[in-house]
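Just one protein chain is left out here, and the rest sit where they should.
The first chain written gets the first letter, and so on, giving A and B; residue counts start at 1 in each chain.
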Amino acid sequence: MQNVYVVGAAQSEFGAFPDESYRSLFSSAFENAVESVDKNFDRTEVDEAFIGTLGVGGRQLGLSGPAVTEYVGLNGTPSTRVENACAASGVALRQAVTSIRAGVSDIAVAGGVEIMTDMSGEQTRYWLGVSGETEWERMAGTTFAGVYAQMASAHMDEYDTTREHLSRVAAKNHGNGSKNPHAHLGFNCSLEDAMEAATIADPLNLYDCCPTSDGASVAILASRETAEELTDSPVRITGSGQASGTVGLFQRPTITGIPATTKAAEQAYEEADVEAKDIDFAEVHDCFSIAELMAYEDLGFCEKGEAGPYIASGATEPDGERPVNLSGGLKSKGHPIGATGTGQCAEVFKQLRGEAGDRQVDGLELGLTHNVGGSGGAVAVHIYEEGWA
Amino acid sequence: MAAYISVPTWWQNLDSRYRLTIGECGECGTTKFPPEGACINCAAPGSALEPVEPEGTGEIVAHTVIEGGEPPEFSKLIDTEGSIGAVLVELDEGARVPGMLTDCDPHEFGRGDRVEATVRRIYEQEGVIRYGAKFRPSND
Partner (left out) sequence: MSAIESIGLYVPRYRITADTIGEAWNGFEARGVHEKRVAAGDEDAVTMAVEAAKDALAASSHGRDDIETLVLGTTTPPVEEGDIGVQVAEILGLDGSTEVAVHSQSTRAGTRALMTALRADTPGLVVAADCPLGDPDRAVDHAAGAGSVALIVGDAGAEVIETATYVSEYPGTRFRQRGSETTEKYDATAYERDAYTTVIGGAVEKLTESPKAIAPTAPDGSIPSRTASVADGAAVYQYADELGDTGAASPLFGLVSAWEDNASPVTVVGFGDGAGADAVTIEGLLPVEITRSETDISYAEYLRKRGHILSDGGDK
């Protein structure tokens, strides 16, 4: 499958910004992405834009794609909003990849934006609930944390996963996020603090749950020929995969993993002609600590049921054999729903080009991003390598 | 503000809301809740599903207790009962159903416990009270 090049990628700050709008945050991410392009970039050359956003808060539900692309001067550019809950911009990325592979675009923009912190408590709880299966699961009182907590309860009962394993995700990701100037919760957190935090939805506690955040992210993609004019240090997407799963946990064949992850990853691995064991580092979707553990298994980084021992071995620490979530993950970096997918792409882009500052790990060659919508209704997986092909 | 489930949407599945009516696939025999849409096993179309009223008994296969952050339509329930047990129950007929625990302390039950269905108030929206099945500990 034809390679597509990431010539620029960046995120805005993720956090709580009462004085920012979804447009101003998108603009911030877009300009950061433009700045990350090595050579001169003319935004009027963008052929197509795909913007992921859930529209939390009910703001600009209609035409939110054009609303942000016009704002940054992409006048008249075909612009489409992508919705797949938290997988929105991961899927937007795939749409941009597909557009270039199809020869429809030479330059395509994929991005996402979300504002989540400006609503009342009641509104926030309402909007957090709508990523789940609304008619039945939500009517069982299952909050978003509740669905993942149910998966955790099953995973911990069926395998040797412990409370400590869950908290290791938080401690690791906060350690990484503390070195990320764009992180929402960029502070360190000890394993003990993570284990003793207040319960949110048993067995998940406060430190097992990512925050709600404001933020935006953008990736600028190009075909091979156009990329040569724009970048000195190319990062190419060698594999793209997407899959769907049931929206509700109750109709799914398994409750201790996300089948759509495995399916999307298989497709990406095949396109990239690699296997799970070849992946050097990854940005995975740790909306809840259990989600990162299940991702290790579903992506093939370890055997089914072995995620607990795997993280305990230190394998996914920055100095481990396969660092995961060097950006701080959703837990520390933040999770503005529409912006997370391309935000993950931005981290991989930086790491492969040696531009990740204090978070930089040397010698990384093959990266993976994993972006999940809801509890697994949609998943997008991408694989990246550095250099021309 | 509550999730907008319109009254007609709620009404469309009253037999499943009240009596947990499930669908049995005429092609492969797999049961599914609610009885609509493609078979979750063999993807045979929804028209192949035969409605079946189950016994209402089953086993908890996933369990969590919500102490806060609940969907706003359940704020009053948290106020009156203190916490919500949200479970996935595998009915004896095979289909899995999401539901709330009721008539018990949700902390004292978990995976593997047997439950039976009972009808309780789910929530009220725009003046219309929605009733539906919840699960309480079973004696068997």
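Here is the rule we use: a contact is a pair of C-beta atoms (placed from the backbone, for glycine too) under 8 Å apart; a residue touches a chain by one contact, two chains touch by 3 or more.
Computed from a predicted model, the values in this text were never measured in an experiment.
For the chain excluded from display, the touched partners among the shown chains of the whole complex are B.
Mapped onto chain B, the footprint of the missing chain covers residues 14-15, 18-19, 53, 76-77, 79-81, 102-103, 105, 118-124, 129, 131, 134.
Basically, only the chains that are shown with their structure count from here on.
Distance from the chain A centre to the chain B centre is 31 Å, each centre being the mean of its Cα atoms. Interface residues of chain A, counted against chain B in their complex, comprise 122-123, 125-126, 128-130, 133-143, 145-146, 149-154, 157, 199-204, 246, 248-251, 253, 255. For chain B in complex with chain A, the touching residues are 1-3, 5, 9, 13, 32-34, 40, 61-72, 74-75, 77, 84, 86-88, 96-100, 107, 110-111, 122-123, 130, 132.
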